[in-house]
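With one protein chain held back, the other chains of the complex are shown just where they sit.
After this line comes subunit A, so read on.
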């Protein structure tokens, strides 16, 4: 069912589909792109009333309970949802506007429910996503073991050129840790995706995960033909903090 449009890869409902061969103009006057990315010619008003220049869809996926919602809340509001377990119902949509290299990038973030029964809904929205943050919980082995299955699913339903980033969440929980950092790195290497460990509790690398993705997406869309590719992994490695040095 959700496969039928998968190859088209143009999901955004609010994009007037103009010339796919759009010449890139200098500055901010960019026309719509074939990728479903919104490039308003003048700054537009997002849901939250904030202006932005360019918008992307980012999706959080991973097993239930790995901390997707917590990661998002930490990123969006700088708070940590302690205590009770809140399980997301279906998909939850939120916006955040970031400032990347003096450009306002709106991330439309789709927080998905990890439970099996919501799989069919989330599939339908994979193909519209420009980036996927795939999470596992370093204290939960099976969430790590499932990463491979998640990647298979992503390749089946998402766009070909989707940006994927693997995140090992709950890195603050040193005592309960079961999945070693090296194991995460190894897996990420195997599948050729950038990787880092995060903690929604302490805020470790949370901002970085989203900004790195936003940088990559922005770069892809707006780069000059002869400009070198943005090196996401390198950028991440440079900016990433280890578990040890960020225990504020």
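Quick note on the criterion: contacts are C-beta pairs under 8 Å (C-beta built on N, C-alpha and C of every residue); 3 or more make two chains touch, one makes a residue touch a chain; residues count from 1.
In the analysis below, contacts and distances are computed from a predicted model.
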| item | value |
| --- | --- |
| Chain not displayed: protein name in its UniProt record ("Vacuolar fusion protein MON1 homolog", "E2 ubiquitin-conjugating enzyme", "AP-2 complex subunit alpha" or "PITH domain-containing protein") | "Vacuolar fusion protein MON1 homolog" |
| Which residue of A:116, A:182 or A:227 touches the chain not shown here | A:116 |
| Subunit A residues that touch the omitted chain in the full complex | 1, 3, 13-14, 47, 64-65, 69, 73, 76, 84-94, 111, 113, 115-121, 123-125, 140, 142, 145-149, 152-153 |
